[in-house]
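A protein chain is absent from this complex, but the other protein chains hold their places.
Let's turn to chain A:
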Amino acid sequence: MLNIAQTAQEAVAGVHDGATVLIGGFGNAGQPMELIDALLECGAKDLTVVNNNAGQADAGLALLIKERRVKKIICSFPRQSDSWHFDTAYRAGEIELELVPQGNLAERIRAAGAGIGGFFTPTGYGTMLAEGKETREIDGRGYVYETPIHADFALIKALKSDKTGNLVYRKTARNFGPIMAAAAKKSIVQVSEIVETGQLDPEVVVTPGIYVDTVVKIAAPATAAAEQKVSK
């Protein structure tokens, strides 16, 4: 049954020390800023965080890293013009980095949610990022074996939920949300609106409620705290 939390703090209260947490968003689009702020407040530490990036400027994930609450980050693109908190922690040897090509990151998360034990992908074959990994030639092409990324929690942002946890997203803010919701044991979702069950057209539901454990309404989610610079 769906838990409808009253506050972001209540929504993330169960996140424990040492947890693996998937955090949605690509840059600031789809980043669940209020849930991350609440995670900062709740004090959980030694986290393994999975996100495309490693935080921007002085908001959200960047602050979790600044406070040294993240012991390891799994991401595709940590280095940005405004990723100074990550840069400092990394150079000080105070955060572990697992760098994964973006499509492999997405597929590893998808695989976890879909019960796949791993997969062979051409992406990364013959590169530094495949060193030490199992490879196989299939029909004359080289592939690398990649494993699923399971997690204890997912923190994601969607546009709307109904009271069974069915979700719809908005534009490119969808990004990692649907696959992260499926991959985590507990999915915690911030939405701009919660509607009655039956008010979302079943044909347009993107994430079915079976993947969602907790929703919280954040009526006016924060916009980008800092102007985004060109980065990938």
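Criterion: a contact is a pair of C-beta atoms (placed from the backbone, for glycine too) under 8 Å apart; a residue touches a chain by one contact, two chains touch by 3 or more; residues count from 1.
As a working rule, contacts and distances are computed from a predicted model.
Asks: Look at the options "Urea ABC transporter permease subunit UrtB", "Biotin synthase", "3-oxoadipate CoA-transferase, beta subunit" or "FkbH-like protein" and return the one that UniProt uses as the protein name of the missing chain.
Replies: UniProt lists the chain left out of the view as "3-oxoadipate CoA-transferase, beta subunit".
Asks: Which listed residue (A:60, A:165 or A:178) would be found touching the missing chain in the intact complex?
Replies: Residue touching the chain left out of view: A:178.
Asks: May I ask which residue of A:7, A:127 or A:197 touches the chain that does not appear here?
Replies: Of the listed residues, the one touching the omitted chain is A:127.
Asks: Under the stated touch rule, tell me which residues of chain A contact the chain that is not displayed.
Replies: 26-30, 52, 76-80, 86-87, 90-91, 97, 99-107, 109-110, 121-129, 142, 169-179, 206, 223-224, 228-232
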